[in-house]
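Structure first, commentary second.
Missing here: one protein chain of the complex. Every other protein chain is in place.
Order of writing sets the labels: A, B and C. Residues in every chain begin at 1.
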Amino acid sequence: MCRWLAYSGSPIMLEVLLYKPAHSLIDQSLHARMGVETTNGDGFGIGWYPDHHGEPDHAVEPAVFRGVGPAWSDQNLRELARCVRSPLFFAHIRASTGTAVQQTNCHPFRFGRWLWMHNGSIRDFAAYKRDLALAVDGSLYPHIEGSTDSELMFYLALTFGLEDDVPGAVERMAGVVEATAARHGVADPLQMTVAVSEGERLWAFRYSSGRASRSLFFSTSVQALRALHPDNPVLQLASEDARIIVSEPLGDLPGAWNPVPESCYAVVQEGHDAIRTFRPKVG
Amino acid sequence: MCRWLAYSGSPIMLEVLLYKPAHSLIDQSLHARMGVETTNGDGFGIGWYPDHHGEPDHAVEPAVFRGVGPAWSDQNLRELARCVRSPLFFAHIRASTGTAVQQTNCHPFRFGRWLWMHNGSIRDFAAYKRDLALAVDGSLYPHIEGSTDSELMFYLALTFGLEDDVPGAVERMAGVVEATAARHGVADPLQMTVAVSEGERLWAFRYSSGRASRSLFFSTSVQALRALHPDNPVLQLASEDARIIVSEPLGDLPGAWNPVPESCYAVVQEGHDAIRTFRPKVG
Amino acid sequence: MCRWLAYSGSPIMLEVLLYKPAHSLIDQSLHARMGVETTNGDGFGIGWYPDHHGEPDHAVEPAVFRGVGPAWSDQNLRELARCVRSPLFFAHIRASTGTAVQQTNCHPFRFGRWLWMHNGSIRDFAAYKRDLALAVDGSLYPHIEGSTDSELMFYLALTFGLEDDVPGAVERMAGVVEATAARHGVADPLQMTVAVSEGERLWAFRYSSGRASRSLFFSTSVQALRALHPDNPVLQLASEDARIIVSEPLGDLPGAWNPVPESCYAVVQEGHDAIRTFRPKVG
Partner (left out) sequence: MCRWLAYSGSPIMLEVLLYKPAHSLIDQSLHARMGVETTNGDGFGIGWYPDHHGEPDHAVEPAVFRGVGPAWSDQNLRELARCVRSPLFFAHIRASTGTAVQQTNCHPFRFGRWLWMHNGSIRDFAAYKRDLALAVDGSLYPHIEGSTDSELMFYLALTFGLEDDVPGAVERMAGVVEATAARHGVADPLQMTVAVSEGERLWAFRYSSGRASRSLFFSTSVQALRALHPDNPVLQLASEDARIIVSEPLGDLPGAWNPVPESCYAVVQEGHDAIRTFRPKVG
């Protein structure tokens, strides 16, 4: 079980969210409160879209920094968090469910402009991993670098058109996982919270085949965010549309966090954030 | 805060003690029960004296294997524990109190035939680290590779004659630490459980300036050890004098473990194990 | 381009071959003489079968130790080489041709009792990696942990019956690689020297589709080996059937090394070593 955080809003230093809050994501690497595993020490990663200071975005790839040690003791992560400013970033801390602790298994995963990160698992993955891998497009397959279910889910979603229709592709991915699992006699195979972005919009999915999905929260509004850190000048300058989505609430402010409902996804985008129903698709 | 284990007895595979018991040392790296920090994920180390199959010991150095990641996910440690057999070995899992996570800060430390490992700390170490370092013999000083108080304590003990009189040298080391701390106005500076060996005997010290030392236990007898693993053929063959000393009891057997008393040290040696009083010496 | 060494004979300490000879394998990690790449600093690995001191072999798995840094500076490798004694071991130093530097891409690869290591590559691998992966048996597929062509070649050979007929399975693997490459319009796809063992016998293959295979040598006889280290007591005690197979000769003894001929394989086994022709098989 992992923990993750996604931010979209006016550019902020990464450390503002990764290190400063009470019960920050980095704290959660050592002591998470929710979920089965309370230590998330099997690697970490951050992915961020550059801060262009108002200049037009020349469609650059996001940058990714990943490490195999625990986040809490990584000096390089601390340095970067102190000097990287971004309007949209992902952060992930990993608790391996068995696959190797290596950079290529650390989230977020990147493909072109796309970032993907995941908390959850595919039940009895080994039993039908090959079947799922065969469903990945031949031109995408060699880009798979690691051995996790999470990365394979990303490449399945890319195969099913993630770049054109994010929710549709994720729903087809989930449908294929469930259908393949069913053929192998595996019930309730999928457990996931997933974040996806291409640098403009941010999607966050909460779903599990058994309708008992892992926790996922979004910050209610920038007012709540500001209240969370009344003394933080950066946050006082945050744009009205700033949003944080997290596996576990940061800080201790009642009212600041809303759960993403079961079998739903949130989309954060200019002008009209929304929460919609998620339903796996077959075929 | 760290955790450690030392074994002396008939040769056994390391995994028998490191992985097999309930609440094994490797489990403690993820979930310790006692002490302030419950995660010990800032590196680990094992040190072992070779198994000579009854052949005379040609005074070889012990081997040391140390890693900077968490013990629980280290594949190489798992491999070694499965194939290394030893009559006397140390194992240590680290929770850094601030110094860098690097191999040269991982225990056990080695000097010639000697192994040393430590759980504890020197309070306000930075304030008088230079004073303590100056007390190390000039020929020993360049052998210091890391930056921990633990390694410096080892080199102070070596300076004070560890190779000739183990308890005496450790008592002088403790005396110098306390005297130096006092000159800097630091009260109750020393907190330690320490294991030392030269391959024949095993010493385990429990001491703190404030007489509130961290936990340390020794196995009562090989009968208790056998009872701990009734189905383990290796342990059924263990010699009568086998001993385990640990920061936290392994397994769940009432009566199997005795605390080392406050301000005492245990010595495990052929024929006559003993527990004696520990008293820091000045001058 | 990588370098490797395999040894079969009476049990010896690993350091005797890994560190002691002039131009040892560890030296080659920093300065190889032959081949395109002269630095092999992208990880390393050793795999060894236990030394049973004449006791019957209880069919244990070989042990594997792999690291992602350069072999030349790895302290743990140096420690192990000094204390591990084995009658049959593999050692490999890696120069990545693009895939990630991670333990799961380091050789030797292990499956049950089997070890496999490789020097070479599959040309334009990405273009038909998925096709080759699909040829791996579904029960074996989830055991693939890394992303290299080398590991995939191993799993193809396992799929084709490596455990029953080593040369036949490797020939079928080569045949499938060449046929798949041909379907993608890739000429001369395969370049390989491969070592395989199950703990009793040792096979070493030298082959390339274009008949310009990388170098591979075997030690002529134990006499040559002894001459290589006249002062080494371990080697003076080596059994008559001891053999070393290497990418590059160790030491500087004229006459000590013979090349494995182009498109051939050597098998080292009790009583009757042999060199035979290698011919990829299709179908």
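The working rule: contacts are C-beta pairs under 8 Å (C-beta built on N, C-alpha and C of every residue); 3 or more make two chains touch, one makes a residue touch a chain.
Values in this document were obtained by computation on a predicted structure and should not be read as measured data.
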Shown chains touched by the chain that is not drawn here: A, B, C
Across B:145, B:163 or B:188, the one contacting the chain not displayed is B:145
Answer key for A:83, A:212 or A:274 versus the chain not shown reads A:83
Check each of B:22, B:60 or B:133 against the chain that is not shown and name the one that touches it. B:133
Which candidate, C:41, C:62, C:87 or C:280, sits in contact with the chain we can't see? C:41
Would you write out the residues of chain A that touch the absent chain, in ascending order? 50, 53, 63-67, 75-76, 79-80, 82-84, 103
For chain B, enumerate the residues touching the unshown chain of the complex. 99-100, 102-104, 125-127, 129-131, 133-134, 136, 138, 141-142, 144-147
Touch residues of chain C, complete complex, unshown partner: 30-31, 39, 41-42, 68-70, 72-73, 75, 96, 100-101
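Methods note: only the chains that are shown with their structure count from here on.
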Note whether the interface between chain A and chain C is symmetric in residue numbering, meaning over half of all numbers used appear on both sides, and answer same or different. same
Whole-Å gap between the CA centroids of chain A and chain C: 40
Pull out every residue in chain A that's touching 2 or more other chains. 100
